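Let me give you the structure first, and then I'll get to my questions.
Just one protein chain is left out here, and the rest sit where they should.
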Amino acid sequence: MSTLDDKAEETVEQVETTKCPEKEQKNRACGIILIFFVIGLVGSLAVGWLIFPKLLYSQKKQPIDFNHVVHVAAVEDGCESCHYFREDGSFSGVPKLAQCVGCHEEAQGENPEELKFVEEHVTKGNEVPWLVYSRQPDCVFFSHASHIKMGKLDCVVCHGHIGESKHSRVYEENRLTGYSRDIWGKNLAGLKKDTWDRMKMDDCAECHAELKAKGETVTTLPWPINWMPRPYEKPASSQVRVNIQKDACFVCHK
Amino acid sequence: MDSALIPEGVKRCSFGKFIFWIIVVGAVLLWGVFAMLLCWFKGLNQTNMNDAYGFAVWIWADLAVIALGGGAFFTGLLRYIFGKDELKNIINYAVLIGFICYSSALLILAIDIGQPLRGWFIFWHANVHSMLTEVAFCLSCYFAVLTIEYIPLILENRQVDKVPFFHNLSHNMHGIMAIFAATGAFLSFFHQGSLGGVAGVLFGRPFAYREGVFIWPWTFFLFTWSAAACGPCFTIFITWITEKITRKKLVKKNVIMLLAKIAGWMLATYTIAKIIDTWYWAAVTVPSKGFTLMDFYSNNPLYGIWILVLEIVICGVVPSIILITKKGRESSFLLISAVFLGALGACVNRWVMVLQVMAVPVMTFESWPMYFPSWQEIATTILPVAYGIILIMISYRYLPIFPQEREIEQIG
Amino acid sequence: MLPFSFEWIWDLSHMVFMGGLWYALTIIGLGMTYCIIKAAVDTCKGKGGHCGH
Amino acid sequence: MKVCRRSFLSLIIGGAAGTALSPLPLKLMDDSSIWSQAWPWTPVPEDGEVSHVGSICTLCPGGCGITVRKVNDRAIKIEGMKGHPVNNGGICVLGLSGLQLLYGPTRVKTPLKRVGARGEGRWEKISWDEAIAEVVKKLGGLREKGKSHTVACISGTDRGTVAQLLGRFLTVYGSPNFIRIPSIQDSYELTMHLMQGVQASAGFDVENADFVLSFGSGLIEGWGSPVRMIKANSKWKERGKVVQIESRLSNTAAKADKWVPINPGTEAALALAIANVIIQKSLYNADFVKNYSSGFEEFKQMVLNEFSPDDVSGITGVSASTIESLAKSFAGSSKPLAVCGRGQGETPGSLNEFMAVHTLNALVGNIDKKGGVWTVPDPDYIKWPEVEMDRIAANGMSKARIDGAGSKRYPDTRYLLDRLPNAINSGKEYPVEALFVAGANPVYTIPDSKAVKEAFNKVPFVVSFSSYMDETAVNSDLILPNHVFLERYEDVPTPVGLQKPIIGLSKPVVKPLFNTKHLGDVILLMAKAFGGQIAKAFPWDSYEVCLKETLGNKWDKLINDGFWADSNFRPAVWGGAFHTPSRKFEFVNKGKAESIKIEGDEKAYPLILMPYDSMRLASGFIGDPPFVIKTVEDTVLKGKEIVVEVNPKSARGFREGDQAILSTPKGSVKVRVHHFNGIMPGLVALPRGLGHTAYDEYLADKGVNFNELIGPVEDPVSGLNAAWGIRAKLTRA
Partner (left out) sequence: MKEQHKNTKAKKYGMVIDLDKCTGCGACMAACMAENNVPFKKDESNKLDSITWMRVYSLTNGKKFPEADMCYIPRPCMHCEAHNGHAPCVSVCPAVATDYNHETGIVSQIYTRCFGCRYCMAACPYHARYFNWWDPVWPDGMEKYLSPNVSPRMRGVVEKCSFCFHRYQLAMNKAYVEGRRELEEDEYQTSCTQACPAGAIIFGDLNNPGHAVNQIAKPDPKHGGRPMNPHAFRLLERLGTNPKVYYLSSREWVRRAGDNYIKDEGKQGNH
């Protein structure tokens, strides 16, 4: 079979190279070739842009659908009411059950999610296995204290408007790395518009570089967030000083 | 059976015999591949390396094959830049040997690193102050050059050459080969040197540390120099072995003589430089760190002063004298002994600059750690040898490696 | 390795080292591109000794 | 068909172009590079809220305060408790590795009943109810037959509520055979008893001593409360002197200001020779000797006649001038302190030696004085009602102890565990029908392992309360695993050697991980199951209730601070300190100080084997956890082989690292030879704490247990084990 094919092709080639081929034939051949090219192009574009993301990320629902808006309205200190700093300087991150129980000892309303929460977790004492959108790899050391307390950064800068969400969005986990999609960013091409679109090392670097370019002391935060509702009053940030030296790797890695 | 592939006008052994030997050497190759896979999948605990011998037989093999592969760049330099035209008759083989050596070196490096999948960090997150970065960059670039130099040879295979595109490509590449060769020589100079720098910059290791100029320690220049001297020696040596095995003359004597003479002078000057370096090191550098020369060569069962004598006298002075004298060169026995010793000298030097550096205790309360490679290390070190033999066998059989072969055969 | 990486520093050692590297890579790259394109052009022009013999 | 190949090529090129224009390659590359930097099989420790729990470490009798760092529910690290009177922030290598015991693979996770042969390691998991029923059935049977005295109990300690509950149970059940693990505590207690007439432990005010004369004590190698001693050693470096008298350059000797090598076993003679010089030159504390001691004249005569520096110099190998200068500097210091008890003090030793050394302290009058030896009463917080024994119990309690302690021969000795194996094996006494082991690992720690195992095999019912699968647990019939120290409440009275009474409280740092039960609760449950007088003796619902009740008003302080110290405690004043018949310190003179003859024939065994201790080798009931065994040097353990030290002079052709057979009358083992210039020629030194057969793969089958090579030698006065070595030889392997 293969030998036959080879022979056939050889003849074709000979026809093409030795004899002067007719134009029409050539055009037709070119057309077919072009069609195949387009098929390949479109097909692979579809795979890359549409199918690949579906394959790469698994979709997970949060155990409880959480309404940030309701909570932000109910608490006094904005984000820090629940996502607070501990005395030892560490950041509490996602609240533990013990914190929620403070208000949710019993269901406060009739929201089915809250009822579910009280029933499944509060009464049984099971921690809620929240999926953390912004969970960084283990090798990353991130100091909330230095950014929030010293850098006077707003939560929104990195976490976006999660405080205004009424529902928990789907958590997408990278099947290969096991990390949240938020790290690479929603945009698969890696493009970003806002500071909170992506949480990769380059994004940290970008921000630090930007501040460096503006000089050591930063009076205003370098993004237009004045129109955003602020969970807490932004303190005067004239003393904000940002680390701009090229620092040792282990300042951010462990 | 495969006669259509064999270059025109030359004789080759029967296909059966060829395949037989391919299988024999291939078995060794597979053994090495098995060991390599073990190292990749189970980790470097498969080796006998340890925290004292972070560098061991692999790094030695790496440095040694690159030194031996130095024949390619130096012959290229002579042929294309200095216009030693006769050398065109051996350059193909020098390139082939260089290609084998460099690809082997890259392979060994890929086995040697603890996290092979992160090997690309050396490029992506390069630390330009590290000699190893320089090595990696120049090595891979020069390997690309060698590949480019080797490709036209493949294209000259009788069947491949029939394809017009390949024929043209080969022709064009030949046309600008001098540029590639010059780039190669430039790269080669730096990576041979930086391999020397690898040991020479270790100021925490008085045995390896050398003073130098600008950022480069003396070993930087010595390594380049010795590669230029020993590489051609190795090329001559391998050519001689090939001639013995194929039982025919492949390169004309005048070509060999020319290369041997140049190698001889390189070796002689290198040896003198090495002696000066050793003397300065022993008399000035080392005492300033609180050591005497003999601290490095005694109180251990292996690394005696003999190793220094072997490297400098037996593998340096002796072959230099043979190669720079006309009589010495013309005696086949002396010539081959000399090139063998020359090549050996580079290997011994690399051995010392890798393993002895690791072995010499620096803290006063430590002792000499001893090391013997595990079979996995030996197998993976032999792997490139087997691979080289196979590649030479195939290339020799199907490619016009030796331009003079037909001519000699017709005369003979 | 690339100037737009945040690790990149514009200092002498980077310029010398990376300069050398990119110089070599450029020569290799351009050289090969030239050879391939020229070979393709030549082939189309019908050059190439063996063809059609 | 005609354009097949080219079309295909075109398809590929199109595909490649499309792929390049999609995020796929970059994204995939990035993700795989991330994947290659964080392998899924590398553990990622969970982060969370950090908290600290204060507790007491009970891995050795040192009683250090610890602070355990926790992240959420996990214990992350053990650190020394700042401000604790024993260790003030410091901590030893074993204590640091405690979490490896807690979370380690050696834990016994549930009650186990033996199904295979003894020591075979085949077990059946049983419930706690079944386990307790089993014990009660067996003990009940014995009691019915009037054989309650055939039940013996080996305990790591006799102090604190748990040990007291255990002892109480035994009493009310009807057995006199509660036996404590031997140590120099026995010898010191006896010394204090004979010379000072008190039943108390010896406390050493090491922090204030300015001249420490140590007769082979491993002051910084685990003697006393290890961390405290090391801290004291640092103080001595600043102000004070240490003289170490030892035949081997131990760490203590190397750190001492002066190392006096001595022929092994002749320490008592040296002490008396020093006394000779002190008396001769009238350097002693005249006030103390004259007003608060008795028997000085006889003692003086004995010492002057028999222990002149010149004579003793011949025995000990210490020059007469050295003896004199030692005596002068000792007596000339303001707060001199002489201590003894070899190594970590696990072998009680010769009573004569202890008394001789204690005499030195008396001569310079530093009994109950700053920087001296203090009489430390047990904290008296355990005030339970007297037990009411029923007839069977009273009958059982009237029987003689099987180990011979308190008998006519050894009237003053309280426990003689080292005699137990022989008592069982010889069959001269009554048989032991049941044996409890708690907080101890006698199969490993008692000398003459062969005899110990034989004795164990003769006991038909052995119950281990060990938390870990140690040698004793392996050789038992039933394991009722206790919580480990980080999971339970326990009171820890005065650590060994501390000069003031304190109580520490071990607290549950984490919830019990497995189906284990507190030994105290197990005792209460057993007692309840028996009913009658036995149940009545234990009126508490649970151990925790018992402990709280017992500690009374100290409980709150213990919970908050982790320890309770008697702030009113002062050392006794000489006038009322001594409770001997003369109400004075007795220079006890029991005739010639006999030196202890060690086992073995000199001709057949030209060398003397001695053990040595190291902080990095736990030789008590706990084996080295992985971190600790990792710190062991390769001149101690190489692969699975133990390394013995010999002086190059007596190496007899054995080169460094050579294999050899080390034989003693008790057995022979394979060893490797290490040349050590710090050891006296003629000696072989072998580290203690290796050669475990149980525990995990990180410890088991490494090296040799010293106890396999030595047997006990009875001290003629106390009956305690006084063996300090054994004759040995090295032969080619």
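Quick notes
Note that the chains take the letters A, B, C and D in the order they are written out, and that residue 1 is the start of every chain.
Throughout what follows, contacts are C-beta pairs under 8 Å (C-beta built on N, C-alpha and C of every residue); 3 or more make two chains touch, one makes a residue touch a chain.
It should be emphasised that the depicted structure is a prediction, and the values quoted were computed from it without experimental measurement.
The chain we do not see here touches A, B, D in the full complex. The chain omitted from view is touched by exactly one of D:6, D:77 or D:500, namely D:77. Checked against the full complex, the candidates D:92, D:179, D:289 or D:462 give a single residue touching the omitted chain, namely D:92. In the full complex, chain B contacts the hidden chain through residues 43-45, 49-55, 112-116, 118-119, 121-122, 125-127, 129-133, 136, 198, 201-206, 287-292, 295, 357-358, 362-366, 369. Against the chain not displayed here, chain A makes contact via residues 85, 87-90, 137-139, 141, 143-146, 149-150, 217, 241, 245, 247-251, 253-254.
Seen from chain D, the chain kept out of the figure touches residues 37-39, 41-48, 71, 74-80, 87, 89-93, 96-97, 99-100, 102-105, 220-221, 226-227, 230-231, 233-234, 237, 249, 251, 254-255, 259, 261, 513, 615-616, 626-635, 637-640, 647-649, 676-681, 696-698, 702.
By definition in this document, only the chains that are shown with their structure count from here on.
Distance between chain A and chain D, defined via averaged C-alpha coordinates, is recorded as 56 Å. Centroid to centroid, with C-alpha atoms defining each point, chain C and chain D lie 74 Å apart.
Touching of two or more other chains is recorded for residues 51 of chain C. Counting partner chains per residue, chain B shows two or more touched chains at no residue at all.
By the touch rule above, chain C contacts chain B in their complex via residues 1, 5, 7, 13-14, 17-18, 20-21, 24-25, 27-28, 31-32, 34-36, 38-40, 42-43, 47-51. The touching residues of chain D, when paired with chain A in their complex, are 2-3, 5-8, 10-19, 21-24, 26-28, 30-32, 34-35, 37-38, 40, 44-45, 47, 49-50.
In the complex of the two chains, the chain B residues touching chain C come out as 123-126, 128-129, 133-134, 137-138, 141, 144-145, 148, 161-169, 171-173, 175-176, 179-180, 183, 186-187, 190.
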